[in-house]
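Just one protein chain is left out here, and the rest sit where they should.
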Amino acid sequence: MDIFDFSDGREGYYGEYGGVFLPEILHATIEELLVCFRECKADPTFWQDYVTLLQNYSGRPTPVTHLENLSRKLGGAQIYVKRDDLNHTGSHKINNVMGQGLLCQRLGKRKVIAETGAGQHGFATATMAAKFGFECKIYMGAVDVARQRPNVFWMENLGAEVIAVEDGQKTLKDAVNECMRDWVTNMADTHYILGTACGPHPFPEMVSWFQSIIGLEAREQMLKQTGRLPDRVYACVGGGSNAMGIFQGFINDENVELIGSEGGGEGVGSYMHSSRLAYDDATVGVAQGYKTYFLQNEEGNMNETHSVAAGLDYIGVNPIFAHLHDQGKVRFEAATDTEVKEALKLTMRTEGLIPALESTHAFVTAIKEAPTMRKDEIILINQSGRGDKDIFTIADALDDAKWKSFIEGKADQYRREKN
Amino acid sequence: MDIFDFSDGREGYYGEYGGVFLPEILHATIEELLVCFRECKADPTFWQDYVTLLQNYSGRPTPVTHLENLSRKLGGAQIYVKRDDLNHTGSHKINNVMGQGLLCQRLGKRKVIAETGAGQHGFATATMAAKFGFECKIYMGAVDVARQRPNVFWMENLGAEVIAVEDGQKTLKDAVNECMRDWVTNMADTHYILGTACGPHPFPEMVSWFQSIIGLEAREQMLKQTGRLPDRVYACVGGGSNAMGIFQGFINDENVELIGSEGGGEGVGSYMHSSRLAYDDATVGVAQGYKTYFLQNEEGNMNETHSVAAGLDYIGVNPIFAHLHDQGKVRFEAATDTEVKEALKLTMRTEGLIPALESTHAFVTAIKEAPTMRKDEIILINQSGRGDKDIFTIADALDDAKWKSFIEGKADQYRREKN
Amino acid sequence: MGLQSFIAERKQSKDILVMAHVVCGYPSFEENMQELEIMAEAGVDLVELQFPFSEPSADGPLFVHANEESLKAGTTVDQCFDFMRQVSGRFPFKVLMMGYYNTAFKMGEATFVRRVKEAGGVGYILPDLPIEESANLHRLSAQADIEPIILMTPTSSDKRLAQLGSVSRGMVYVVARKGVTGSKTNMGDDVLALIERCRQHTDVPMGVGFGISSKSDLDFLRGSADIAIVGTAALKTWQQSGASGLRKFFAELMA
Partner (left out) sequence: MGLQSFIAERKQSKDILVMAHVVCGYPSFEENMQELEIMAEAGVDLVELQFPFSEPSADGPLFVHANEESLKAGTTVDQCFDFMRQVSGRFPFKVLMMGYYNTAFKMGEATFVRRVKEAGGVGYILPDLPIEESANLHRLSAQADIEPIILMTPTSSDKRLAQLGSVSRGMVYVVARKGVTGSKTNMGDDVLALIERCRQHTDVPMGVGFGISSKSDLDFLRGSADIAIVGTAALKTWQQSGASGLRKFFAELMA
């Protein structure tokens, strides 16, 4: 099955999801992007350049690590982890960003804009822009700017301008809107580096294509390290890019089950979550340029969402997943904030790994299911990012008293120095 | 030349430096370690296991990145960077630690202790201990515990006990002493994971051996990527492990100049620095188990040292370097705190790299020298670690106002939540 | 009477018509009604009633804020249609629904068309709905005799303008410049050239919008455009100087 082999007149559609829902003024821009992307995809040297760039700059291929301790402790399936946390800038976001950087060069544009929620994508984009010599603006909800200062600090030091978006809920979705507003004004010299497999066609396909490097590597590595394919593959799902990335390695393998893990927040029925597919609260709608399942009310206005992982805290989901969910090709589960904290502690102590809070959602579901599987079965988890950049969030989540008094001491020091 | 091919009766000596100066009670322990290390070094499967472990767990080989922008900007030599910042836990420290973990398993010991200054080595050791299932105690000067809380937070969450050392200057050298005190008590079941190429024999040789993986990889990569060897190789020198690591790849290449960059702190003559070899302030002495150049007074008591990079802020230096310095095989320079801040900003903006403050010292010296070299000459810098874990130090060093008010806001939030 | 014939009729006595805009429920439906009274008095010919949406990505800051505040105050789609019905019954100008596609999509396209029609609307503007996605809605609209307003833009190629022109009905909305609603457009040769290009691809009347705020803008467009579309400038005036200000604004604009 090639999910990107669109039927006539349905380009950009996955079942009933996807499409392009943009203001007319962007029509030419998105056409130009589509044409350029088609060229890139058809040109094997582009992919080769992309792989080489990631090898030399970001350390790809990232390894696959066997979690012997955790597997033993859980007493079921053998657990393997794909280590995209080892990428430069600390997450899989760099893959997509570097790919779009190359494409932006081909487009002949010198400015890039991007939305960011947790800051990971903004951090990656600012890094790419420094490397490619692009001017860079990052839109980020004001609430996120306030709580994700470390990433903002790095983005600014990498030379990006970070713009705090004061509209709406002042979080990721509002940053996306603001990006669109910039884009409809400056499309002539500006490329919009969308950070996940959402938005108007060709973004879902394009981001998935760049991220497919994860799955390509992982499939080969699993065959080499274990002699066979995994029985189940787990990934967290925010917009869906890291999950699409790893799943593409196995999507045509009948016996590999693919499981997406969404932000369960405070749990089913709480309405404080960001599960579009695992829970029943989302419905089909059209926003931010594409059609998919959104967490919205009956009139089509978006609901507030929540997850301890800022990178999962988003209203919509990758239209490809909406389709694969309908088809039963991917199973979706949710991990609650509480489960995530426990799984993070367990993973740190038993394996010395610190997955990002986002990635920990995949661990939660895998950890729940591993004990129900046979010891000769194999699980692969995608560790999309590292958690050490999330220290403020994790320390808060774990309610660490020593951390808090350290911060209070630092604040006192800064206040003293001012006087 | 094999620097580890000791002449009779001079085992552990590099010229007049090195040796074993330990309490008699550790004699058997250090003998046992030496025997075990000799076995490991002679056993090719040990090295193979070591390489495989680092591949699968830490993402080795780390790549070599060509800094085209910086090279163009400086207008001289082509600059390449060995990316040990991409290692799991964010620095080259993991190489040594994983190697000693394997060795500790062979020794049949289940407890490890380590000193740490900046926290990088402690973080790596705590990670290794979680992975190997060892009990782990990290000794850290109380001053460092207070200022390096993020690393302490992770060490604790990885299951290590972090002990704040209240003696002396309450920094790295005092943590080393405290480790020795633990070791003379618990050597029966405890291995001391020394973090750099210092201390009593066989530590300098052993740590250098594990770190030689950097240079082995780098040599091959440079040949592959540039078709020839670099003209100069730069590395920062704290204890000297990352520098020994990369230099070993080129030490027998006549035309490759090796340059170590020390912590120049507030500059020559300030006595607020940690340059043992580049400046004239250090003299030969014996402390912490070995003989080398120390920053000490005439009576042999150690001076206070300083560097913006906690990982370079140490009284002694690798005895091998003391010897290579005498022989003129390695040139030593110093980078001041001010130069380091400027080089860090430049590197972030032109290349999207955030070297650790330690590693930035190597960049400073390279950036000074590159413009004096021809465009067809080649420079290789070892980026021993990433700087994003140092956000508190870097934000302080760059005096970032927004960061400070973020911290103040966080502190206010914590205080409110308490009430 | 359909939109196009209404425009033709009005154009017999005026050389340029004016289309105005309110965001339903902002600052409140009462104030909306006062604004509309002033617009009617001034002789405004057409009005867009914007249904607030949570993700107004094609709007500028003032309208974004208006959308947000209106939703916060609890404005519903039902209330917007009710209001549309009252407005279309009461004033001589024609009313268009303006909003984002999700509002139509969620209730179903057929329901949407029926409700616009029932509320007395003569058409709708859905800026995030491209023509590729409009076939069904256009068909339903044709059946119900209401008009989907197509947007033509400065970035549209001739080929694209031809496509847009071929499905345009009622009127087209010429976007005078890149960007979102709200900032000033420099009325100059490019605007005239754009209108000229658009003219070659459609016969329906042509409204020009984005950044029109003064009599001189109107004078500039007179003779080339059929309708001047005034949005943000009116809302800004209302916020700054209320009813008397808005009365003066339209008096001067349409003098």
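Some observations on this one:
Just so it is clear, A, B and C label the chains in written order, and each chain counts residues from 1 on its own.
Following the convention adopted for this analysis, contacts are C-beta pairs under 8 Å (C-beta built on N, C-alpha and C of every residue); 3 or more make two chains touch, one makes a residue touch a chain.
This structure is a prediction, so every number in the text was calculated from the model and none was measured.
Every shown chain that the unseen chain touches in the whole complex is listed here: B.
Set against the missing chain, the residues B:129, B:145, B:162 or B:176 yield one that touches it, B:176. The residue touching the chain not shown here, chosen from B:286, B:346 or B:397, is B:286. Only one of B:185, B:255 or B:372 touches the chain withheld from this view, namely B:185.
In the full complex, the hidden chain is touched by subunit B at residues 19-29, 167-168, 173, 176-177, 180-181, 184-188, 283, 285-289, 291, 296, 298-302.
Convention: only the chains that are shown with their structure count from here on.
Among the chains, the centre nearest to the mean of all shown protein C-alpha atoms is found for A. Among the inter-chain contacts, the highest number of C-beta pairs connects A-B. Averaging C-alpha coordinates per chain and comparing to subunit A, the farthest chain turns out to be C. One finds 38 Å separating the Cα centroids of subunit A and subunit C. Rounded to whole angstrom units, the spacing between the C-alpha centres of subunit B and subunit C is 66.
Distance between subunit A and subunit B, defined via averaged C-alpha coordinates, is recorded as 33 Å.
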